[in-house]
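All protein chains but one are shown in place.
Chain naming follows the written order as A, B and C, and within any one chain the residues start at number 1.
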Amino acid sequence: MKITTVTLAPNQAELTCYVQDKSAKMPNADIRPAMLIFPGGGYQYCSDREAEPVALAYMAEGFNAFVLRYTVGNDHPIDKALQDAQAALQYLRDNAADLAIDPQKIAAVGFSAGGHLAAALGTQSPADLRPNAMVLGYAVTQGSTWAMMGRSEPDLDKLVDDKTPPAYIFTTQSDRVVPVKNSLIFAEALADHDIPFELQIFPTGDHGLSLAKPATCSGDPAMCNQAVSQWLPASVDFLQKLWGHLEVMQPDAELATQTGRAPLTLNEPLKRILRNPEAAAVLQKEVPDMVDMVKKTPMFGSVSLRMIASFAGDRLPDELLDRIDAELAKLGGNA
Amino acid sequence: MKITTVTLAPNQAELTCYVQDKSAKMPNADIRPAMLIFPGGGYQYCSDREAEPVALAYMAEGFNAFVLRYTVGNDHPIDKALQDAQAALQYLRDNAADLAIDPQKIAAVGFSAGGHLAAALGTQSPADLRPNAMVLGYAVTQGSTWAMMGRSEPDLDKLVDDKTPPAYIFTTQSDRVVPVKNSLIFAEALADHDIPFELQIFPTGDHGLSLAKPATCSGDPAMCNQAVSQWLPASVDFLQKLWGHLEVMQPDAELATQTGRAPLTLNEPLKRILRNPEAAAVLQKEVPDMVDMVKKTPMFGSVSLRMIASFAGDRLPDELLDRIDAELAKLGGNA
Amino acid sequence: MKITTVTLAPNQAELTCYVQDKSAKMPNADIRPAMLIFPGGGYQYCSDREAEPVALAYMAEGFNAFVLRYTVGNDHPIDKALQDAQAALQYLRDNAADLAIDPQKIAAVGFSAGGHLAAALGTQSPADLRPNAMVLGYAVTQGSTWAMMGRSEPDLDKLVDDKTPPAYIFTTQSDRVVPVKNSLIFAEALADHDIPFELQIFPTGDHGLSLAKPATCSGDPAMCNQAVSQWLPASVDFLQKLWGHLEVMQPDAELATQTGRAPLTLNEPLKRILRNPEAAAVLQKEVPDMVDMVKKTPMFGSVSLRMIASFAGDRLPDELLDRIDAELAKLGGNA
Partner (left out) sequence: MKITTVTLAPNQAELTCYVQDKSAKMPNADIRPAMLIFPGGGYQYCSDREAEPVALAYMAEGFNAFVLRYTVGNDHPIDKALQDAQAALQYLRDNAADLAIDPQKIAAVGFSAGGHLAAALGTQSPADLRPNAMVLGYAVTQGSTWAMMGRSEPDLDKLVDDKTPPAYIFTTQSDRVVPVKNSLIFAEALADHDIPFELQIFPTGDHGLSLAKPATCSGDPAMCNQAVSQWLPASVDFLQKLWGHLEVMQPDAELATQTGRAPLTLNEPLKRILRNPEAAAVLQKEVPDMVDMVKKTPMFGSVSLRMIASFAGDRLPDELLDRIDAELAKLGGNA
């Protein structure tokens, strides 16, 4: 493994690159997924507990890892840290070959304020300067939480759009620094935009658990938490479903359809059908009340008319659904 | 094990009781926690896939189990099913000794419409007719979801109060029947009321996974899902943290303080301090802006002033916090 | 589920049958694998801790379960218990349809003395009166262990033959009743006869752990052991690899070849090639020293000449191996 540290313009932030050795014995690992790591610390400091140990945990699962020590301090506005995150992401993409990573398989993981930075990179950053996935640990996403700390920041959930990357999100209800609703509200926004996500909210465990294992607990047993420590492998599973892994694991077919192209049928969620204007017109003609419902209540976009028909009594007769499917079949797959 | 079926007034609903044999060799299991099971089926039927296999899964973890086949059918309003659920809960409490269960360790698990029934029992039912915990699988909690199916029901999240029992909640984002936001919105309400919960939202998996294992998949590989199948042991862990288990596991101390009595200090979440009128008065005098903030944004109730002080610069100086703690110390623990 | 108890001739042993309900919703579970359970107790009694809780654990994984309370007591020779075990197995096979089980997917699990009974059923019993698999928990297999307790029994490892069924075996090194070597020596015999097995020896944990979970610990925390409790799911995985499971899991291809028919090549273990007389003659001609080695040291039967060639320097040149493979190819697969 080679470990190098590069200094990034314009704020002289330091990016430590952990690149595993290539070997003729492991040709499938010549190109690896990348994990870009933002430690927490309230934008006052970057916590070592959420830096190298996290890099090692992902390297052990086959990733190359990159720890960013972004600009911090009371006098520094958060947008300098965002500049640093963008510069790090650009550096990874520009040097993907040398860093032995896939430039389109770069995830950003952050904790607390670092989680805010990862979420900001996935929402506030231009579409071409966003990571391919996010892992958010007890992340701050709400401006109101910053307000408590005397900072003014936008609500990131309101900035979620169709180009926001998929996210694995975890936190604990008993977090006494970042209210659990930061994660719940952000997950809702992802759901509204049909962005794939996984969410784990554990009942107990305090703020700043990092890996929740002995190596990151600073000797405090309360910071080891067997249940919470499962977030790391769960986040790896999520990314493997999304991207496949090292040429032996294929992307999850079901997850792929959530973003990719699928045939237009009433077995699909309504929102996927409605993305196609011609298909939307068919639904508007045949089941206008359902289209109105999705417009009024976006959460219904996830529903399949075929699936709910069995519970909906005679409001959705088979003849009607069959006729619609026949029309949709003429239109080909979704956008 | 004895298996008996009782018919419950007023709707002749059938409750199947699975009561494990007692043994002098296992005295710690003379009294067991109870799991009351509500299968799903859109209030049209009760699905076998979410009945006996679920009973067996919890019995294998030391519970006695009770499957309720509540009133269903298009012509039946949901409140008949709620009557059945209340009757079943009352039957368990009235016959706790014979059923070898602890009348104050009764959890209700439900799936889909059955999850709605479990959540309704925990919110719409009188406080003394609620279970001691809920396990909600891809549950319907929003009236708007019922509206899609032509039924009119209240939003259960709006009925959550301080007497709503703790809940383990799981679903999948890709559920094409019950939008994932049903679970997210209900979890938010629990967070607002400081009710302990665990939430797992898996990215993939279709509606009706039940245990997501071979025995419940009807032969369809897509209904086996290794990741999702972890909800069952996770729900058992949650209940064991809440209640302890069979005299060898103690309740989780941290989870206990979320509902129980704890000393009043600024290490505690603000909402616990504010529950004590005298303590609230102290905060109102010393940090009125923080009290206002919690009033305006309930989610801040979970924050500890001590914990955020390190991120809040000089807005919360130690002298101030020490003075407040000194005053709180005079008041004893929270209500 | 139906629970019935039948009394078996000739010793009036009681067999409790737990048969799960069939359902049109779960057609793949109309026929289930069966677990025949022999509790432990030194042939003095049958321990409840290793009876119904074990039945529930396997039922939760999709099995139907059958608990045998075999003949016990100082005055009873072990062969009466073996009669009971054979009668129970025969009853399951004769009534497979009524019991909703596959008569060729019957495993016998036993603990301590019950483990001895399961192993005896797999070795001392006529080939057509053996289970299809064994699960042996801290089992007694050595006559010398019986000698300590004043009984005279043969070493079961010496009775292992090609008709002995596959086995999942577990115990703890710190067992103070049944020496760990009982399991090690029996596993060696299975290895010598190419019978598939899995062996887990945990470093700590006392005799009689059963499921090593709260429900079976009698209130003694020392009898709960998170590591050891993994034996149950591991045994289920072993049986699923062996048999497939409920029409959604296929048998493990690799495990299948260990017992089934495979092409004769030098990639195969030598013992499989040597089972075919013509193939044996080819090896005798081409690599007599290797054949002698297997005769002298049966453990080499598991070796593939192709695989060790790369470590064996020039003792096994490719030309030689290619010539042998060419000759073997003419002979078809193994018996």
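Quick note on the criterion: a contact is a pair of C-beta atoms (placed from the backbone, for glycine too) under 8 Å apart; a residue touches a chain by one contact, two chains touch by 3 or more.
From a predicted model like this one, the values you see are computed outputs, not experimental measurements.
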Practice task
In the full assembly, spell out which visible chains the left-out chain is touching.
Solution key: A, C
Problem - Full-complex contact with the absent chain, from C:L129, C:L255 or C:A280 - result: C:L255
Completion exercise
Full-complex touch with the removed chain, picking from C:Y18, C:F38 or C:F202, is C:F202
Completion exercise
Missing-chain contact, candidates C:L184, C:M249 or C:L331, resolves to C:L184
Handout entry: Residues of subunit A in contact with the chain not shown
Key = 1, 3, 18, 20-21, 23-29, 47-49, 52-53, 56-57, 59-62, 213-221, 224, 245-249
Handout entry: Contact set of subunit C toward the excluded chain (per top definition)
Key = 42, 44, 74, 113, 142, 144-145, 147-150, 166, 173-177, 179-182, 184-185, 187-188, 191-192, 196-205, 207, 222, 227, 234, 237-238, 241, 252, 254-255, 258, 267-269, 290, 293, 297, 299-304, 307-308, 310-313, 315
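Definition applied: only the chains that are shown with their structure count from here on.
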Exercise for the section: Select the category (line, ring, star, complete, other) that matches the graph of chains linked by touching. Expected result: line
Problem - Length of the line joining the C-alpha centres of subunit A and subunit B, rounded to whole Å - result: 27
Completion exercise
Whole-angstrom distance, CA centroid of subunit B to CA centroid of subunit C, is 42
Practice task
Let me have the rounded angstrom distance from the C-alpha centre of subunit A over to the C-alpha centre of subunit C, please.
Solution key: 45
Exercise for the section: Return the residues of subunit C touching two or more other chains; collapse runs of consecutive numbers into ranges. Expected result: none
